[in-house]
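Let's look at chain A:
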Amino acid sequence: MSAQDLAFYYLSFAMILSGLFTVFSRNPVHAVLSLLVLIVHQAFMLYLLGSEFLSAIQIIVYAGAVVVLFLFVVYLINLQKEARFRVFVRRFSLGLIFFILFGFLFVKYFVLIFSMSTGLRTLLPIDPTSSQALKMMARYLFTEYLFQFELIGVILLVVVFGTVFLLRKVKEERVG
Partner candidate 1 sequence: MGLLEIAMDLLAELREKFPKVVLEVLEKDALTIVCRREGSLELISYLKEKGFKHLIDLCGVDYQGYKSEKKPERFEVVYHLYNLDEKKLIRVKVLIPENDAWQYSVTGLWKTANWFERECYDMLGIVFKGHPDLRRLLMPEDWEGYPLRKDYPLFLTEENEWKGYKEFLASVRGAK
Partner candidate 2 sequence: MSDIIAQIPYPLLVFIVAFILLNLTLLHVAYLTYAERKIIARMQQRLGPNRVGPRGLLQPIADVLKLLQKEDIIPNNVDKSVFKIAPLISLVCAGTGVSLIPLWEKFVLSNLNVGLLFILALSSLSAYGVILSGWASNSRYALLGGLRSSAQVISYEIAMSLALLSVVLMAGSFNLQDIVKAQVASPFKVYLIPQVVAFFVFMVCALAETNRVPFDLPEAETELVAGYFVEYSGIRFALFYLAEYFGMVVMSALAVTCFLGGYAGPFEVPGLPFIWFLLKLYVLLFFYIWVRATLPRYRYDQLMGLGWKVLIPLALANLFVTAFLKLYL
């Protein structure tokens, strides 16, 4: 087993473990922290796969911004009551349905991936370690998928406008 394999197994194991912690943790802050651990491990996994850029972006965007926002939400909203609630025991039937559903999907994709030829399993059409990878990605984003890319931008912008609008309304109501 090479060092790389070892690292891969460690990362996968840690990711699964932290994912489970995220789901089962009673303390919301601990749950968010486990998510953070998961994301950092994911970034290292990407690094291991040779995609340095994606790995750094993963940390900047997800760990640096998204999870921080989660933490903010957790701070500002009281989740103490929910934390005391044993959701997974009480709603056992609902949990079972989801378990079966996801289990089915999981098995299906597992079978699908293994039945495919090796060529299809690679993520990008070219070697991700080469400096061309970035350029290719950029090219795809700005030519072929430009519309989708811009669409996402517009959607995010709408969200920003909506938030500002709502906040302003709340503030005006409070003042007036």
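How these were chosen: all candidates are chains of the complex that A comes from, given by their letters.
Annotations
One rule holds for everything that comes next: a residue touches a chain if its C-beta (ideal position, glycine included) is under 8 Å from a C-beta of that chain, and two chains touch if they have at least 3 such contacts; residues count from 1.
What you are looking at is a predicted structure, and each value in this text was computed from that prediction instead of being measured.
Among the candidates 1 or 2, the one in contact with chain A in this complex is 2. Those residues of chain A lying in contact with candidate 2 across their complex are 27, 29-30, 33, 36, 40, 43, 52-53, 55-57, 59-60, 63-65, 68, 71-72, 75, 131.
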